[in-house]
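With one protein chain removed, the remaining protein chains of the complex are shown where they sit.
Letters A, B, C, D and E mark the chains in the order given here, with residues in each chain numbered from 1 onward.
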Amino acid sequence: MKISARNVLKGKVIEVTKGATTSHVRLDVGGNVITAAITNEAVDELGIAVGKDAFAVIKSSDVMIGI
Amino acid sequence: MKISARNVLKGKVIEVTKGATTSHVRLDVGGNVITAAITNEAVDELGIAVGKDAFAVIKSSDVMIGI
Amino acid sequence: MKISARNVLKGKVIEVTKGATTSHVRLDVGGNVITAAITNEAVDELGIAVGKDAFAVIKSSDVMIGI
Amino acid sequence: MKISARNVLKGKVIEVTKGATTSHVRLDVGGNVITAAITNEAVDELGIAVGKDAFAVIKSSDVMIGI
Amino acid sequence: MKISARNVLKGKVIEVTKGATTSHVRLDVGGNVITAAITNEAVDELGIAVGKDAFAVIKSSDVMIGI
Partner (left out) sequence: MKISARNVLKGKVIEVTKGATTSHVRLDVGGNVITAAITNEAVDELGIAVGKDAFAVIKSSDVMIGI
């Protein structure tokens, strides 16, 4: 599937922290660390684990700019 | 101001496209291009312009993972 | 790409309205109409057009419940 | 209250999973399953429970399109 | 309809600016100004206009904290 989200950034999973329903997944994306809060279920279904290649996907209307 | 958003990524503005009310701002962040859709008003107020240093700021609950 | 978003709903594009930078795309999803506000650029790049099959993709943290 | 969100989809609650602070609520909406991640507090206050009629409410700027 | 969003703030519309597809609506909420970016269509359908009472509705997962 191709997605309309403008930001699809290739990285590698460096940390997965599971909570009761929500997991935090950290990717290394070209030296930057990006944190995603997703469902535990998605972590299991996609087999997200440390060391795997993965993409951070972000809709452009969810990106702010800081100066 | 320090912000709770987990993702504050340093980059440089490479494109600003103004619409009727919504602008698209592109940053180069370590070789990745990140697109933000923000208000025209914010572009004006923060003086966002091509060549300026800026941060992409993204709440972790707005980041998805693709495999 | 498989995505962590829990909601990937199959439908058919029934309307595309382009604005200055933001388009509104309407899908028929099993008799319900779902409206997406996405960038013009995404509409062009994905070739989104009336009559095409498409998915509405929604992160579960963006869904509210009304009673 | 009438709401500006373009997507108000009628369904029935088929699952409620409570976490420490965040619940996952699943609705059957015309044969599609829609997952919402909302606060435990909202689940309690609105009395969201399996078998009840409910609406999935989604702002159009939170809907992406996949092809 | 009662909604799961934790933040439903009563105010009065003080400005409506229509774009090509996206409108900006400003509410005075107890002396604070809150800006919403919503579809033109929602503005028309709800009859949102300067001087009217209205609520700003915000899901708690869309609120960040700054210190």
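We adopt the following convention: a contact is a pair of C-beta atoms (placed from the backbone, for glycine too) under 8 Å apart; a residue touches a chain by one contact, two chains touch by 3 or more.
Quick caveat: nothing in here was measured; it's all calculated off a predicted structure.
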- prompt: Where does the absent chain make contact, in terms of the chains shown?
  reply: A, B, D, E
Query: Which subunit B residues would touch the chain omitted from the figure, given the whole complex?
result: 1-6, 8, 36-39, 41-43, 46, 48, 55, 57, 59-61
- prompt: Going by the touch rule given at the top, which residues of subunit D touch the chain that is not shown?
  reply: 1-5, 19-22, 39, 41, 59, 61
Task: Considering the whole complex rather than only what is displayed, give the residues of subunit A touching the chain that is not shown.
output: 17-24, 35, 37, 61-62, 64-67
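Operating definition for what follows: only the chains that are shown with their structure count from here on.
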Field: Whole-Å gap separating subunit A and subunit B, where each centre is the average of the chain's CA atoms
entry: 17
Statement: Distance in whole angstrom between the CA centres of subunit B and subunit D is 29
Message: Need the CA-centroid distance for the pair subunit A / subunit D, whole Å please.
response: 23
- prompt: Of all the residues in subunit A, which ones touch at least 2 other chains?
  reply: 1-6, 8, 36-39, 41-42, 46, 48, 55, 57, 59-61
